[in-house]
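With one protein chain removed, the remaining protein chains of the complex are shown where they sit.
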Amino acid sequence: MSDPSGIHPRRVWSSLWLSVGALYFLLPLAATFLFSLHGRKGGLSFVAYAHVFADPQFSRTFLFSLEMAAATIAAGLVLMVPTALWVHLRLPRVRPLIEIFTLLPFVIPPIVLVFGLIRVYSRPPLILVSSPVLLVAGYVVLSFPYIYRTVDTGLRAVDLRVLTEAAQSLGARWLTTLFRVVLPSIKVALLSAAFLTFSVVVGELTLAVMLAWPAFGPYMALVGRDLAYEPAALAIISFLLTWGSLLLIQSFSRGLKGTTAGGVH
Amino acid sequence: MPVTSLPAEGARRARLPFPSWVGEWAGLLPFFVFALAFMILPAGVLLVGSFQDARGGFTLINVSHLLRPAILRSYLLTIEVSFVSAIGGALFGFLLAYSVTLGGASPAVRGILLTFSGVASNFAGVPLAFAFIATLGRVGLITTLVKAIFGISLYDAGFNLYSFWGLSLTYLYFQLPLMVLIITPALDGLRREWREASQNLGASTAQYWRHVALPILMPSLLSSIILLFGNAFGAYATAYALTGGLINLVPIQIGAQIRGDVLHDPNLGYALALGMVVVMTLSILGYSALQRRAARFMR
Partner (left out) sequence: MKKHPRVLLAALLAVGVGTAAAAAPSVLTQAPANFNDLVAAAQKEGQLTVIALPHDWVNYGEAISTFAKKYGIKINELNPDGGSGDEIEAIKANMGNMGPQAPDVIDVGLSFGPDAVASGLLAPYKVRTWSTIPAGVKDPNGYWYGDYYGALAFEVNLDVIKTPPQDWSDLLSPDFKGKVALSGDPRTANQAIMTIGAAALANGGGFDNPKAGLDFFAKLSKVGNFVPLIAVPGTVDSGETPVTIRWDYNAMSNRDKTDGNPNIGVIIPASGVVAGVYVQAISAYAPHPNAARLWEEFLYSDEGQLIWLKGYGHPIRYADLAARNVIPADVAAAMPPASFYAKAVFPTLDQQATLKKYIADNWDSVVNVQVSSNQ
């Protein structure tokens, strides 16, 4: 949306808010970064970063968490998108119940969830306690609030009823409607859901540690426990790595066809 | 936006030998089964301990402890912190999201904001607390800079990061990005045509917002606020690292009873967690009522 007439008051405000926002978000990161450079006495040095990269556990745990994140995003979207669609199209009055279910993960302490999962799934009939399936299931539960809320908001922003009924009157079956009409129109929401889930999984600590998995969250906590400069370096590194991963996901999604409803772009 | 009805879909659907309401709920079955299996059942197995004593017998004593003034105060405090950071996060997050949707920022800036928000939304816990300590703590970056440049000592002037407002400020770091990510699709959905139409009808910007845009956005705004509220309500690690021992939040009390080295009354901890579930459920019901009223503004 370009404005050939020059400075538009809306743009001034936008630049202002974005600058304030940038300041708020970047200053703490800058302070952490500065602190991480004090690994060696009497001057700035990247030695803390060298220590982190030299640790084989760093890459091992990060890759493991990446895999878990991918699995969680896939499972979470497959579960939640049809559910959100169903609520929108068929059963709006069940909305409060779904809201309660999807917001519960916020108030169930993760330690309660993981001990419960262990108790239930460490004995017959379903022994899943040592399977990564249980970890991914736990992660999907933790992502409920984020995935449902983003998809729900995205669905609100499009005229779902008109779109689906129009597609069906054109003869499309529901699967085609789903993939060729609905999903592309909520692409931004799906991306947001993926971003949020990714971050949740990569940083998650309690589930991974109690289920005895070599994940990134426990690794960060271990480093952060005892050392001073390495955890700061690790925080910056993990921030940049996660950000890079999300940028990759975003550029990959640009290649996929999609629209943003309203056509602001 | 009128919806014309289309040829009966029922004609194409197979006739199933069940009553119609089974078909109504069938699509939600996967979700409910999953939620029951991996959330309700596991949590329930432990939270039932709220009603048990140390030997497993039934008791209401843990629940009665919840009504002690100290514990009620800590629930109130937790609600306050969550509410403040939810409103603050919603407001500033909305402004940021606005900047990259209707505010005309370039696609590159939008991409950066959205991906950054994805990372920052979960930058919580010890790293976040430490980042803020390193920035606004007694020997933090900003504190020392302000002292060096302006000669003012922030802490002598009364500022204190280790306080209610310091914690809320820190919580904004993950609340703001969450708001940005949720509300951006909704803002995208505000059709340009509506803006132009309202301008053609002679409405000012303020009128457009008050009568067109905000009512349309209200459901999404409300649902975002409740999400942010829940997000802050259950937060533990950040609060412990920044103000542990100082601000008496319920998640910290739960941690003290279930995980700590000092107190060890897990049944009380489970009762506290159950209390949080109740508070959350009540908040959601209240918000749902608000949603229904807001929906009346539309069509």
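Per-chain residue numbering starts at 1, and chain names A and B are given in the order in which the chains are listed.
The rule is short, and it goes like this: a contact is a pair of C-beta atoms (placed from the backbone, for glycine too) under 8 Å apart; a residue touches a chain by one contact, two chains touch by 3 or more.
Bear in mind that the values here come from a model prediction, so they are computed numbers and not experimental data.
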Given A:68, A:160 or A:221, the one touching the chain that is not displayed: A:221
Selected residue (touches chain absent from view) among A:140, A:183, A:232 or A:246: A:232
Candidates B:40, B:96, B:133 or B:276 - the one touching the absent chain: B:133
Touching residues on subunit A - with respect to the absent chain: 35, 38-41, 111, 115-116, 118-119, 122-123, 129-130, 209-212, 218, 221-222, 224-229, 231-232
Touch residues of subunit B, complete complex, unshown partner: 54, 70, 73, 77, 80, 84, 130, 133-134, 137-140, 155, 162-165, 240-248, 252-253, 255-264, 266
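Throughout what follows, only the chains that are shown with their structure count from here on.
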Gap in Å, rounded to a whole number, between the CA centres of subunit B and subunit A: 15
Subunit A - residues contacting subunit B, complex: 1, 3, 8, 10-11, 13-15, 17-18, 21, 24-25, 27-32, 34-35, 79-80, 82-83, 86-87, 90-91, 94-96, 98-101, 103-109, 111-113, 115-117, 119-121, 137-138, 140-141, 144-146, 149-150, 152-154, 156-159, 161-162, 165, 168-169, 186, 188-189, 191-192, 195-196, 198-200, 202-203, 205, 220-221, 224, 231-232, 235, 239, 242-243, 246-247, 250, 260-265
Residue ranges of subunit B in contact with subunit A within the complex: 1, 3, 6-7, 9, 24-25, 27-28, 30-32, 34-35, 37-39, 41-47, 92, 95-96, 98-105, 107, 109, 111, 113-128, 130-132, 134-135, 140-142, 172-173, 176, 178, 181-192, 219-220, 223-224, 226-227, 230-231, 233-234, 236-237, 251, 254-255, 258-259, 270, 273, 276-277, 279-281, 284-285, 287-288
